[in-house]
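The complex appears here minus one protein chain, its other protein chains still in place.
== subunit A ==
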């Protein structure tokens, strides 16, 4: 298969399994985000793809060529580090030309390519600046330009935007995605920021405890999480116990139309807060008491207590139901917009 393929890749640090038996296929030209909480093994996985760390077991290949033991400097990669790792003794141009110099390009070719790359990252004419005199966003761009200098097979980024402030980060996410589409380069980004992953990626890979929990498109991850961890980690969600009673499922003490998978007696229902509708109390619907209302201007959050289970509902200001703290309401949960999770 063309593209990056990982087969049964594990990495042990003493007794700790940082990455545990990971299988992964990234077709060429794809933008993939490795997403997970800190310590989930996503950075270790990226470092193994880069060759900065070696797998304990398993193989890594690109376009059918086994690169598991190939030293980093022969892998033809571009990598952006969390610290950016710009060379302090070189100018912007010197940093970007580093890989070209190593490969023995002539000075004219180096200078031409540097200008090309600076134009690509919207920093034309910055070649002679000192790295220390740049702003955070500019350094970011220089690091990206340096990584792309030799048109690498793989573009790897380790928490690339974490040092930037929120506004700049959002702008860079869009820019990075546009750059990737323009170049059509296979890109793998490690992040713990789910918004970042949702903005940029074709495929989001949610990791936890050194294992891949789900690999799918951002919308699918959000709409159809594979398990309770993914459901809870991506966005916010209500996780409500659901049990089988005869041939019907029971949710918050009331029969519900949600279909339980065959042969399962207990499960968890994941309902996004925006999919919880508040109505007048009714004998058919689960009932809850409003415990807190948070009006954020753009959205209103209702904290509800349904017989000991906390449920959160979010509405837009225009659809705001007229309820206040202490009111009793009925909860309408759309079966089509909720997911039954058995693990």
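By our rule, contacts are C-beta pairs under 8 Å (C-beta built on N, C-alpha and C of every residue); 3 or more make two chains touch, one makes a residue touch a chain; residues count from 1.
In the analysis below, contacts and distances are computed from a predicted model.
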Per UniProt record, missing subunit out of "Circadian clock protein KaiB", "ABC transporter permease", "Cytochrome c-type biogenesis protein CcmE" or "Pimeloyl-CoA dehydrogenase large subunit" is "ABC transporter permease"
With the full complex in mind, choose from A:48, A:77 or A:117 the residue touching the hidden chain. A:77
Of A:16, A:54 or A:85, which one is in contact with the hidden chain? A:85
For the chain that got dropped from the picture, name the residues of subunit A it touches. 50-52, 71-79, 81-83, 85, 87-90, 98-99, 102-103, 146-147, 149-150, 156
